[in-house]
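FYI, not all chains are in this one, though none of them got moved.
Labels for the chains are A and B, by order of writing; each one numbers its residues from 1.
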Amino acid sequence: MGEIRRFMRDDSPVKVSRSYKELAVRIYRCKESLTNKLGREPTIGELAEELAVSKEEIVTSLEAIQVPSSIHETVFQ
Amino acid sequence: MEKPKNSVLIQFKSIPENVSLARVLVASIGAQFDLTISELDELKVAVSEAVSNAMIHGYLNDPDKNVEMEILCFDEKLIIRVTDYGVGIADVQLALQPSYSTEDDRMGLGFVFIQSFMDKMDVKSKLNQGTTVTMVKNLVHQQES
């Protein structure tokens, strides 16, 4: 069993939060360049294709970098 | 009613982390319909407001209470329903007024945001039984360019 794990895993110590931050930066850059190119805002699918990542990863990383800014969060603090 | 293409029901504890969970869930449904980031952001704000109202007002921040969210997907629209079984709203018309809040330090703009970002909103509430906020987002299918 451990074999599959060793085979699949790159064992990078990089934390998810950092990788999502990096992806989010790329997403916003890509959004800007595609907006210029298309003359409208790109869809999530177009961003995913351009960046060669899944829509799933885009959604997760956009939410993961969300700074607590909305009205509700201040109340919980 | 026409049968939805997809339907998702989720139930989660009334803790702040789960506002983000509700947001990510609705965003990933939105992504299936290939919306833009701005459109996803609007959906997420509406859901955040409804879910945090359920937690803060409905359940008075009691983490052991459960909030429910139902998402129904049709070809032309999304229906999102957020329910709590908490204190309820005495006067819904009043609660919907811009800048009305029962708490001093709050802005009273949650319902205003929901109404401006979604195409339809309906609030059903009974004192001491709870509140259901139903939101509808029309899906405009854009021409491919």
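Quick note on the criterion: contacts are C-beta pairs under 8 Å (C-beta built on N, C-alpha and C of every residue); 3 or more make two chains touch, one makes a residue touch a chain.
Predicted, not measured: the structure shown is a model, and the values here were computed from it.
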One of each shown, but what's the true copy count per label in the complex? A x1, B x2
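FYI, only the chains that are shown with their structure count from here on.
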Inter-centroid spacing, chain B versus chain A (mean Cα positions, whole Å): 23
How about chain A: which of its residues touch chain B in the complex? 27, 31, 38-45, 47, 55-56, 58-60, 62-63, 66, 70-73, 75-76
Chain B residues touching chain A - in the complex, by the definition given at the top: 16, 19-20, 23-24, 27-28, 30-32, 34-38, 40, 44-45, 48-49, 52, 55-56, 61, 103, 105-107, 109-110, 145
